[in-house]
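The following block contains the structure, expressed as structure tokens.
Omission of a single protein chain aside, the complex is shown with its protein chains in their original locations.
Let's look at chain A:
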Amino acid sequence: MHCDQVSKDRQIENFVKPYEMCCTPYYKLDFSEVTRKLCRDKNSRNEIVANLKVCKIIIVGDVSVGKTSIVNRFCRKMFDSSYKSTIGVDFEMECFEILGIPYNLQIWDTAGQERFKSIAQSYYRNSHVVVVVFDLSKSETLSNTRKWFLDAMHTCGDMLPYVFLVGTKKDLLGGFAYKNAELSAVNVAKSINAEYWPVSSKNGENIDSLFARIAVLTFDDCVKNELLRPREIYIGSNMISGKANRSDSKKNSKCTKC
């Protein structure tokens, strides 16, 4: 799937910072040098455009915490206050242009109801990002995020995804109540090693930044992996002993996220 024209607000030139430096395990604050260089150079650009993978994002969390609303706000710029529970899993594609290179996000919006769990679970594997969602105004949904997180980790396979802890419905809480909710949310985020973001799908607060942050983090990894790939083929058909390098690149593909 390709995007022909990317709107202005989906074009990214500068790296996106986390919501708060203190609640993220991902310290990356800028594109890495290689990425910038590869995106500038004409030849490598074409190669990247041709081979760049889509970013697979899976959104999980309790019933009615607002998962679908996040996606609708981000992809369609709309909000519906009536509740229609998701059946099975919904699918959306959205395109960014980062450093001039088109980059697709594939978003899987899962259903919170127990009976759809086995459908949702089949999508954890090979996802680059897991977004665990809770309702800032309902503390029990925050406690359940741990369960969702463990579930994702159990089935995601070798590739460790980026994990985001997202609190929704920020618009419903006053300043004081929010501060309280944030305190416990940050604790949970730290304990599951996730990056914390509070959002509101109703007024759109932080929604675009969240997805932009997801996009730049994974984009940087994906481009760097593109750099590794051709070398691997080169090793294969050359005199240098193939074995040692192969296991190296294997390790690389495990710890980087693309």
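For the reader, a short list of remarks on this structure follows.
The rule is short, and it goes like this: a contact is a pair of C-beta atoms (placed from the backbone, for glycine too) under 8 Å apart; a residue touches a chain by one contact, two chains touch by 3 or more; residues count from 1.
Assume contacts and distances are computed from a predicted model.
Look at the chain that isn't drawn here: its UniProt entry, checked against "DNA-directed RNA polymerase III subunit RPC6", "Conserved oligomeric Golgi complex subunit 4", "Geranylgeranyl transferase type-2 subunit beta" or "Postreplication repair E3 ubiquitin-protein ligase RAD18", names it "Conserved oligomeric Golgi complex subunit 4". Contact with the undisplayed chain is limited, among A:R125, A:K138 or A:K224, to A:R125. From the set A:K117, A:K138 or A:K202, the residue in touch with the chain omitted from the display is A:K117, counting the whole complex. In the full complex, chain A contacts the hidden chain through residues 1, 87-89, 91, 93, 106, 113, 115-119, 122-123, 125-126, 157, 236-237, 239, 241-243, 246.
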